[in-house]
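I'd like to ask some things about the structure below.
With one protein chain removed, the remaining protein chains of the complex are shown where they sit.
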Amino acid sequence: MIVEGTYSFTGRPQAVWDLLLDPTVIAKSMPGTKELVRTAPDRYQGKMQVTVGPITAAEFAVEIALSDLEPPQRFVMTIDGTGRFGFTRGRARVDLQPENGGTRMAYHADLQVGGKIASVGQRLLDMVSRALLRSGLQALSRELEERLAQDGRTEEAG
Amino acid sequence: MTGAAGWIGRSVPRTEDLRLLTGRALFVDDVHLPGLLHVAFLRSDHAHARLRGLDVSAARRRPGVVAVYTAADLGDYWRTGPVLVQPVPVPGVVFHAATQAPLVRDKVRHCGEPLAMVVAESRYVAEDALADMVADLEPLPAVVDLEAALAPGAPLVHESLGTNLAAHAVQRKGDYDAARAAADLVVSRRFRYDRGAAAAIENRGIVASWDPKSEELVVWDTTQAPIPIRNGLAQFLGLRESQVRVIAPFIGGGFGPKIMMYYPEELLLPWASLQLGRPIKWIEDRQENFYATTQERLQIHDAELAVTRDGKILGVRDRFLHDTGAYDPYGLTIPINSQCTLLGLYDVPSYESEFTVVFTNRPIVTPVRGAGRQHGVFVMERLLDFAARGLGLDPVEIRRRNLLPPEAFPHNHQILFQDSAPLVYDSGDYAPLLERAVEMIDYERFKREEQPRARREGRRLGVGLVSYVEGTGIGPYEGARVTVQPSGGVRVVTGVGTQGQGHFTTFAQIVADVLGVDVGGIEVITGDTREFAWGTGTFASRGIVVAGTACHEAALRVRSKAVALAAELLGPGAQDLVFDGGRVSVRGSPDRSIPLAELARRANPLRGAVRPGTEPGLEATAYFGPDRGSTASGIHAMIVEVDPEAAMVAIRRYVVVHDCGRVINPQIVEGQIQGGVAHGIGNAFYEQLVWDENGQLLNASLMDYLLPTALDVPTVEMAHRETPSPLNPLGVKGVGEAGAIPTGAAFAQAVEDALDDPGLEILEIPLSPNRLFELMQAGKGADA
Amino acid sequence: MKPAPFDYHAPTRLDEALQLLAEHGSDAKPLAGGQSLVPAMNFRLAQPAVLVDLNGVAELAHVTWGRDGGLRLGAMTRQRVLERDRLVADQAPLLAEAVPHIAHAQIRNRGTVGGSLAHADPASELPAVMVALGARFRVRSLTGERWIPAAEFFIGLFTTTLESGELLVECEIPPPPARAGWGFEEAARRHGDYALAGVAAHLELADDGRCAEARVVLFGVGEGPTSSPSARDALLGEKATDGVVGAAAAAVAKDIEPSSDIHASAAYRHYLAQVLTGRALGRAFARAGAVAGPVP
Partner (left out) sequence: MIGRRPVTLTVNGQRHERSVEPRLLLSDFLRHDLDLTGTHVGCEHGVCGACTVLLDGHAVRSCLLFAVQADGRAVDTVEGLARDGSLHPLQAAFNEAHALQCGFCTPGILMTLVPFLHEHPRPSEHEIRETLSGHLCRCTGYAQIVEAVRRAASAGGDAAR
């Protein structure tokens, strides 16, 4: 399954970059993330549990690896999640471009979903992935705005 | 031979129904035994993966769990299964055998392949324990696309073979290239017939019970072939055949996959019962059924038809790919069926057919109702439609011009059939079939009046009319034992299993006529290896032909025993005897008669002497093995209405004219055909197993795998014609699969006729509304 | 396919039920008809720790007149009851026409109005119908009660504005206005299957026959019931003509964002939504008496 699109952030690429590589932020922006820890500069491990309506997919053990990092422009994120009702694996390429004062993020992800989730839930997969992505991006931009606001305040204070 | 009673040919209500209608019939899941344990399987979520590790310790610790087994626990019992059907000896045939193992040891080759077996006090607890295990699987790129699978550098389903090619064979007759050169028109197309599930409403199930005291293993199995299972289990477990009893009780539909022998569960349950010394049950659930039970149908054909300007067939060339899934235990049966059935009712002077069987990371493929025949029919019938279009001929007319004439029988097609015998049609009379169907569907008037009128009202009606043959009733053999008991009751025992075909009744009808007794007084026993130990099984529409004939032969032997006895007892002049009403009497003098029961008692003297060589009892066993299969035939015609806005199709009428030789029980035959048509409609418009590029099945439930309902299947209007088969004394041919075979071809022709858009060609099965929408859009694009 | 273990409560009074839901919070799931929840549990895709079975709460199952006409439906009213109830047929014919499209009789014998609404399946009929009818829902919790308009109740995929501890207890459907018309259309693979696309349309005509109100609500083509403001704009103030119906049908395309699944591509759903809207509006105008002749 291919998921791609663009999203515009207020705030410069560097700010978005810092945001995207912060595990606490990733944890907030990936729906259902219960915990996420950095195990290496470019590796994260954690647990996710995505809930859609009555469907509570059991806990997923997730591993996230970042590669091809070109700060603050692009990186590749590889996700590997395994749970009792199936698995999800994928590779997402993220590009950040300055866009009149803000940042334009282009993402292209190739996701694989397998096991029971795929074989019983396919009717919803497309919708679910879109909904999760949307809420994730909204979380990110909220986070970013908070940060920028904070920076703003600290600047004033300084 | 038909006795006075004339049971054969009558729609006798089924004797087995009483038990089924009152809930008293025993199905495998109905077997309850003291101390019964229950099984659930941990199955792979991946289609292709290396098994790096599997920790089952937590599952073993769970309260209520009795045992958890992995491949390692099987020790020497870890073996791959046998090739069930040896490849047909076509010259130059290539066949690479690769068969399934009970549990995955190092590599997963399709989703749902079993990794571990949990035995627990209840199925609920067993399923709880599945959540205690997560297999460490290293995903490998999956082999899904048939052409990509054969490309150099493709990932391999079986590394040891060095290729994904499972088999390759070419059969030829005549000189196709010459035919092509001589042709006025050559039409060639690519056809795709996709994968479906057999979807019996009863999933598979096994109950195995090893009794350490009697040292006997009893296995209740949803199998179409109990005797081979008994023999295979004995061999696998190192037991004597006499220690293993396999019972195929009432089976909730078979349709092919329940023939497949030595399914992992079929070996593991008996093995575990021996390990634990307790009875043990596994009932496949619907989810498992979509992975663990064999499937059928994906083939891709590149075919061409060479014809003269007046529509005479000069020759056909077909090259096709056949998906066998991850393993090929069933040999070449399906592709050979496709290859042989393509020739249909037609006189085809030259034929060149080449197939390549491909391993993929999908569940195993074995025959499902039709068993490859519908592919051949779809390809040939579609090619004829396109040739007719090209020549400006009516689709019915081009068929009419190519039918084999009655004097052509027996007709040798000069290629080999699935039973390794030459493909020879035993008998048939095709033109009357065609004309009767044309008349029943009122073809001419539909084309002349109904269709144009509907057009004017903005409605899109279309008609399709196609033909098929079905090779049925193949060997090797079946047997039966008929006994007249001293009570007068008649007992008929045969080895074949039964899954709803009505054997209890039709076998009884055959015997009733020979012995002049009432069908109600005949008890038929099938599918219990303790009752009858020889035979193969119920498949290839062979039950009535092979086992039915064996019943007939056995009954005749009992009859002659009775004649000999009666002649003695009824005194001089008692040669010409009549069997009727359970009595044997001298023709013309009913006062000189004796009940069969009395003869049975006399045949078992308790004192005195008998002549040397005397066989006691009114009992006989007989076997029947035909030289080759008998060929049934028929025509399907349907009228559809297409909603061109919504791309939805509704079937308005469905007509079947068929010839399955002598009909024993018309009502049962009609039921077989109506049911087959429903299956065919499913394949044509509803049923498709959808896989993604990683070999994940995307519709493993009856919510998304669409079986046709009562609103989707019309009542079929039927006519029988009887051209008796010379290959058996009853003159019967099989009928079990006929209905399902040509439906897709008729459907495609009818939908095209309704839409009347020359740019729109239906080259694939199934055709979903979504797909029809795409084709219609593409058509529009072409016009623009 | 057996469900995971859970604890089970079967209250007989609403306050008990609310108490239990409050007590167990997000661990608890209310069990109404169970025709969607129990399959999910059998697949073990849903594993609630606690089920609060509402089937014993008699006060939740009723079909009565609304205060000023119209209908009040208790949340535990079986779908099968709606199908046969005279009052429903008179006061909410759109609802009566839609219900038989829900699965099959054997499912509707258990399935409930409230269960289907709270479940908010994107392909289900009742949410769209309730929005088209301008219904509102009474929601109770231990701490109190509130009314939520149907149009504000559904906020996404299986998501409603119900808070944890809240229970949908009743639907109120306003009486049909004088010159109202309705149409319901659904395309499914087989009768009773999830809709590939569907539409519930409600029209009100002024005395001059012009469209005074229009609610065109689609389902199966988004994450929930999807109202089409564009269709409404195309209809308001217009008389029933093929042109108007066609324009309104085409307009829904602007307001929907269908997904693809194995049964239908987004493109096909897009197309179906327009075809079905055209048919539904044709019926709606005819029923409102805007066009001569029988209902198409």
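As written, the chains take the letters A, B and C, and residue 1 is the first residue of each chain.
Note that a residue touches a chain if its C-beta (ideal position, glycine included) is under 8 Å from a C-beta of that chain, and two chains touch if they have at least 3 such contacts.
Here the structure is a predicted model, which is why all the values come from computation and not from measurement.
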{"item": "Among the chains presented, those that the missing one touches", "value": "B, C"}
{"item": "Option from B:7, B:220 or B:255 whose C-beta touches the chain left out", "value": "B:255"}
{"item": "Residue of B:582, B:671, B:729 or B:779 touching the missing chain in the full complex", "value": "B:671"}
{"item": "Chain not shown, touching residues in chain B", "value": "11, 13-14, 16-18, 20-27, 29-30, 32, 63, 124, 199-203, 250-255, 283, 285-286, 499-502, 667-668, 670-672, 674-679, 701-703, 707, 709-711, 713-716, 739"}
{"item": "Touch list for chain C against the chain that is not drawn", "value": "1-8, 10, 34-35, 38-39, 42-43, 51, 53, 55, 80, 103-107, 109-110, 190-192"}
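Keep in mind that, in the parts below, only the chains that are shown with their structure count from here on.
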{"item": "Separation of chain A from chain C, taking each centre as the mean of its C-alpha atoms, in whole Å", "value": "34"}
{"item": "Rounded Å distance, chain B centre to chain C centre (Cα mean)", "value": "44"}
{"item": "Chain A and chain B: spacing of chain centres that average the CA atoms, whole Å", "value": "50"}
{"item": "Two or more partner chains touched - positions in chain B", "value": "131, 287, 690, 698-699, 701, 703-704"}
{"item": "Residues within chain A bordering two or more other chains", "value": "58, 116, 120, 122-123"}
{"item": "Chain A to chain C touching residues, read off their complex", "value": "52-58, 85, 116-117, 120-128, 130-131"}
{"item": "Of chain C, residues touching chain B in the complex", "value": "1-5, 43-44, 187, 189-194, 196, 262-265, 267-268, 271-272, 275-276"}
{"item": "Contacting residues of chain B [partner chain C, same complex]", "value": "123-124, 127-128, 131, 285-287, 645-648, 686, 690, 698-699, 701, 703-704, 706, 708-709, 711-712, 768-770, 773-774, 777"}
